[in-house]
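Of the protein chains in this complex, all but one are displayed in their positions.
By written order: A, B, C and D. Residues from 1 in each chain.
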Amino acid sequence: MSEPSIVEISDLEVAFKVRTGRRGKRELLRAVNRASLSVGRGETVAVVGESGSGKSTMARAVLRQVALRGGTVRIDGVDVTSMRSREFRALRRKVQMVFQDPYSSLDPAMTVAESIAEPLVVHTNLNRRERHDRVAELLDVVGLSARHLDRYPYEFSGGQRQRLAIARAVALNPEAVLCDEPVSALDMSTQNQIINLLKDLQAQFGVSLLFISHDLAVVRHIAHRVAVMYLGSIVETGPAERVFSRPAHPYTKALLAAVPVPDPEVQQAGRRPSIRGDAFSGTTTAGCPFAGRCPEAMDLCREQTPPDFPVDGGGVGACWLLAEKVA
Amino acid sequence: MVRLVGRGILAMIPSLILVSIIAFSLLYLVPGDPAVGLAGESPTPGQVELIRHNLGLDRPVVEQYLHWAGNALHGDFGRSIFTTFPVSELITSRLPITVALAVAATFVAVVVGLSLGIVAATWRGRFVDRAISALSSLGVAVPAFWLGLLLVLLFSVKAHLLPSIGYVPFSQNPGGWLVHILLPAVTLAAAPGAEIARQMRAAMVGVLGNDYVRTARAKGVRRSAVVLKHALKNAAVPVVTVIGSQFSYLLGGAVIVEQIFAIPGLGSLAVTAVLDRDMPVIQAVVVIAALAVLVVNLLVDLSYGYFSPKARLR
Amino acid sequence: STTASGGGAPDPNATMRVGLAIVNTQWDPALSPVTTDTPGLEMVYDRLFSQGADGSISGNLVQTWEFRGNDLVMHVRPGVKFQDGSPLDAQAVKVNLDRNRGATFPTSTLAAELSNIQSVTVTDPMTVTATLKKKDVSILPLLSSRNGMIVSAKALADKADLGTDPVGAGPWKLTSFQPGTGYTVERWDGYWNAPAVKVAKVQVSVLNSAQRLNAVRSGQLDMAILDTGQADSAKSSGLNVLASPLNTLTCFQVNNVTVPAYNDERVRQAINYAIDRPTIVKNVLAGNATPTSQIFPPTSIAFDKATPDPYPYDVAKAKALLAEAGYAGGFSFSAMFGTTPQAELEAIAGYLKAVNIDMKLVHIQGNDGVTKMWQEKSGQALFFPCNSVVDPSLAMPYFLPGNYRNPGNLTNADVTALAAQAQTIDDQAQRTSVLQRITHTISLHPLSIVPLYGNTATWVMNGSVTGFTVPPTNFWQLIGVGKSQ
Amino acid sequence: MSSTTTGRPAARKTTAGPAHRPVPARRRFQRRFARERLAVVAFAFLVLLVIVAIFGPWLQPYDPDQQNLSIAFSGPGGGHWLGTDQLGRDVLSRIISGTRVSLVAAAEATGVGVLIGVPIGIVCGYFSGWFDRTVMAANDAVMALPALILAIAVAGALGPGLTHSMLAIGIVFAPRLIRLVRASVLDIRHETFIEASATIGTPTLRILRKHVLPNVLSPLIVSTSLMMAWAMVAEAGLSFLGLGVQPPQASWGAMLGQGYQYTAQAPALIIYPGVAIMLSVLALNLLSDGIRDSLGRELRRK
Partner (left out) sequence: MTVGKEIPRLSVRGLQVAFRAGKDWVTVVDDVSFSVQGSEVLGLVGESGSGKSLSCLAVMGLAGDSGARIRKGSIQLDGVELVGLSERELENRRGNEIAMVFQEPMTSLNPAFTIGDQIGEVLRRHRSMPRKQARAAAIAVLDRVGIPDATRRVGAYPFEFSGGMQQRAMIAMAIACEPSVLIADEATTALDVTVQAQILDLLRDMRAQLDMAIVFVTHNMGVVADICDRVAVMYAGQIVEEADVRTLFRNPRHPYTEGLLRCTPRLSGRADRLPVIPGSTPLPAEFATGCRFGERCSYHSASCDEPVPLTLSHKDSQVRCVRSAELTLGGGVS
């Protein structure tokens, strides 16, 4: 590749100090554990995984909203990990973010115009008039009208708010947008509208997307590549086609199997076995994070953390079973 | 639990040190020289200096503070400048009275406040609710000292029902205690009681809108049990917080109420001491009052653990 | 409501409940900072002498006495015991006098008042002689106050904590004491004049003036001292009111250094003319005071009967005098006040305002007034009850040169000379006339003090209280006072 | 791939018509507030008080300090609507002139409290850390001191007088405001919209000014009016104890303190100032309730 990926994460580690149990003992919660992922230009990379698997934390780490414990983040080939915040501000224009909850991601005390104009105020020296024009244009891009400029967020539905958030995110013509579950709070039809909008934006401006979701069916329709996270680790990555048709990691398989198919004949007849229990916060220190729930777990899995093994059809998977195949 | 209490007490230490420094520095904030007052109306030359020396006022400030704080740790707050009484004795004779007053007032405020708040929340929007709201707005607004005066005029001077002044220890005469404490306690309880009622109502209304209340109702739990069990325990946290924060106002209010009803408690001790510049006494009162507030805060914090088990994690 | 009518025989087991504005802060006479402590201390301690309403001296712990040149020879009353059982003798008196005058106790607050005593010697077991530096008959009234209170010598030797556990030879024993709040005393049967004690117990509570009146009205107190202005309120509640003229004078002192206008005698006279004393007394003090523009009240032996009212209310004259002095536009100063009831002060300020003198009132705490006025000499004016309680001579410091209580050193040569003369005169009548000449001179040429009115002790009591009177010194006692069933 | 990153959209012509102005937030607030009947009455009363405070000297029928000893304690009538006091001064005039004292006192105390409390509270809430911990520890300590005792001590120290005692009250109140502001900042500190703004690269100061402050403002307004109420009562309390305004200046608390001496002769002397204090405090409380209830969704959190 001649050009570096727009966002590149390598060996990222993020941990939080949390109190657990009734005693309130302080423990280190490894929210992201040695995760590596890159987002190419014009590409959509989806990160899937269950609640608490560290998806949001990874995205926040890219924009330095959480402190890193290890690893590096590169934006447009530049390591931003140890950059001074003043220098980082310039790079920041290239990566923007859209959040899950459309109700709380807009300042309730600001009008739509003020909210959307904020990045312009911070990063450009457009004058008031120019800013107004640009904001009106952005509203048009996301399918809202300039009539809405002086309204407050509470006057909008969830889908409309998410459009506003997207308008703000693309205001500076970023090269990548990190979308943290941008549709999971929405109705299906609205969800589809937003996904269509994101796809349009990508087609129009070539923007890269890091699309976080726990809904595999949604991901199926937008992602070029998929990364599957489990308890802070990326257990599998690969081209979407391959991951959905031939999942390599047992967790990915279980995840796909658990998604109910909207067809009673199929769903009620061939109900596939699902894994037991749920992903409880990361207490496992050694071995594969999924070993506890894995139907195929071996002794080795509980002792050593599997490295990434290449998978047929592209991508990698972190599972000892793949090692056997390789060997 | 023991650990929690221990942790709470440890956390109080920096506050206490700061309080003691503030209390001690009051001596320097307040102009005038206690030695002058002690020297009588016509001091002979050198007499003031001698008294200053005897009081240790001529030593370096830090040394004075350390000396004072060290003694205070052992419960020795020195002697009152004017009365020559050991301050700790003054405190021990006055403290129980203020504690009794504060406890009685808190009791009245909590009982009345909670019941009114619960009633108002349960019948939200109805006449009772509006009546209670009006009453509690008035209660918050009426200045304690004025209410006290009016009550004295009404119940003592006009009706001869209750005594206007003085205090009888509970141990001596429970009936007499009750009669004497009634008006002051009601006076002192009015504002916090009204505030508790308002907060209780707000908290209750908030909690009653929660999903788990609906769950309890879906279980067939009776409405009254939902309010008194499920909602009350959850509404308790903000209300207990208010009770805790009202306590410090209550101690302040006690100063004025004790003045009005001539109750020989810490508050009237404090006022006399401030007027006399009896520094050892002021310092001790400030430290003791602050300690009381800190202890109440600790109790409030500990109660969070009971009312909101999740808070134990913090 | 009406109170039970008294008149029955006093109940020997009665408890007398008394309401006061302040009580002594502690019980060691030699540490007592103010004269107002005297009545409280008197409950427990007896004094060497006592002074009657007319100023006459009689013996208490001293049975007989005589002056021998500069010596005062005192014969101690035999058979008197202290509350700890030890007997009273000449040695005990000597120990106390030496202590009070600061010879053995440097921080004694009484030292300045007793500074005229050169030495004290025991001549025989029951006779003690005080040798004075220069002859001064006012030593007798002085020893009738807290200066002459005698503490058990045994207790002193044992270093007992007199502040909280007093041991005297007085009628009552202290049983409980709450500083700033009150105290209780119980009859001590060993008192030498025991039959005169008519109640078994006295409970003293410190209350503010409204509380005192309310408490007597609601039956929680038997008797209480009142602010003079409350007399009408008390009477209208159907209670007995005793109004007894005192030697003290309500006045204010102006420092002519910090208030330069006051240097001009015409300004001083104008101030005196500007105040309508009788109206204030009538309307604000319910008539319970004696308006006076002399520096001694009519109850005092030093009152100048010849010119009873040197400064009648006369605004025109006041204005004219001020104009003459160049102060037609007035001037302003601030006056500190502590315990003087505010209404009176505001009334006075109101009158001064009428002649363009702007008197700002500043409430001060504790001893600030004394400190600012007399020690730092930075204050401009101070309201206080002029200290002539025991003897007129005690008021002289305000007018004498170089005296610490005369902050601006405003003096008059005639007054200075007369005052020196008065100290040495034995003969009461002759002394009285000198004192009156002093008063007269100051009336003509006002000095630092602006007199307002002679104070009145106002007491309210229910019908059961019998036999209570207040001497002009305001050193009231409960000996002889009873409470009927 | 390189060509796709360039060629970003040049500003397309907007299709939007002329922007029209919908009702601004403040107007909506006013409309909702107008529906809070009690609060409107309270507000009107407070406006009246302010007018009285400003134009008092022209409104009062008599000089409030003008005494006339011969008509002391006269009841209502004879040109004195509320009667006269112990020095024959017109009670109504004194109540009127006391209004200014009370309002100025409340404003001073609140001003001091807000000036100290708001900046510190915002900084503490936004940058949790050693500064926050230190300030909060100090705060706990100061708040543990009974406010009135401290106010008395401070007023005693700086000398009596309105300004001093109000300064004291303001200082005593500041920790409470610090707490409140910090808590509301903490409340929104982790809101997504703050993080959303931060991810844009908004400088912290701008975040504080544009996002944090406006959102903290509403609880602040509510508690500020409560604080004014408290300051009024405190002023009255201190004046009642003789530590507030100096005679002959009238303040409601001082009038109450003086009238207290004459309850047997003229009980009305403690009724008027007491009612004045109570109504003002009540009005401030109702106003704060009304403001809180009419803060719309665009301003109210949660």
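As a working rule, a residue touches a chain if its C-beta (ideal position, glycine included) is under 8 Å from a C-beta of that chain, and two chains touch if they have at least 3 such contacts.
Fair warning: this is a prediction, and the values are worked out from it, not measured in the lab.
Touch, as defined at the top, links the missing chain to these shown chains in the whole complex: A, B.
Checked against the hidden chain, the listed residues A:89, A:123 or A:214 yield one contact partner: A:214. Among the residues A:275, A:301 or A:321, only A:275 touches the chain that is left out of the figure. Of the candidate positions B:94, B:180, B:230 or B:277, contact with the unshown chain belongs to B:230. Contact between chain A and the unshown chain involves residues 21-22, 50-51, 157, 159, 187-193, 195-196, 199, 214-218, 220-221, 240-241, 244, 254-268, 271, 274-280. Mapped onto chain B, the footprint of the missing chain covers residues 210-223, 230, 233-234, 307-310.
Here is the rule we use: only the chains that are shown with their structure count from here on.
Of all chains, the one whose CA centroid is most distant from that of chain B is A. When the C-beta contacts at C-D and at A-D are tallied, the pair with the greater total is A-D.
Of all chains displayed, B has the C-alpha centre closest to the centre of the whole protein C-alpha set. If each chain is reduced to the centroid of its CA atoms, chain A and chain D end up 47 Å from each other.
Centroids of chain B and chain C (each the mean of its C-alpha atoms) stand 40 Å apart. Computed centre separation for the pair chain B/chain D is 24 angstrom, with centres defined by C-alpha atoms. In chain B, 31, 157, 259, 274-275, 277 are the positions where the chain touches two or more neighbouring chains simultaneously.
Among the residues of chain C, those in touch with two or more other chains are 214, 217, 365. Here chain D touches chain B in the complex through residues 137-138, 140-150, 152-154, 156-157, 159, 229, 233, 236-237, 240-241, 256, 260, 263-264, 267, 270, 274, 277-279, 281-282, 285-286, 289, going by the rule given at the top. The touching residues of chain C, counted against chain B in their complex, run 1, 25-26, 28, 31-35, 102, 106-107, 109-113, 115, 161, 163-164, 178-182, 205-208, 211, 214-215, 217-220, 365-368, 370-371, 375, 387, 397, 404-405. Listing the residues of chain B that touch chain C in their complex gives 31-33, 36-44, 46-47, 50-51, 54, 80, 82-85, 90, 93, 152, 156-157, 160, 163-166, 259-260, 262, 264, 268-269, 272, 274-277.
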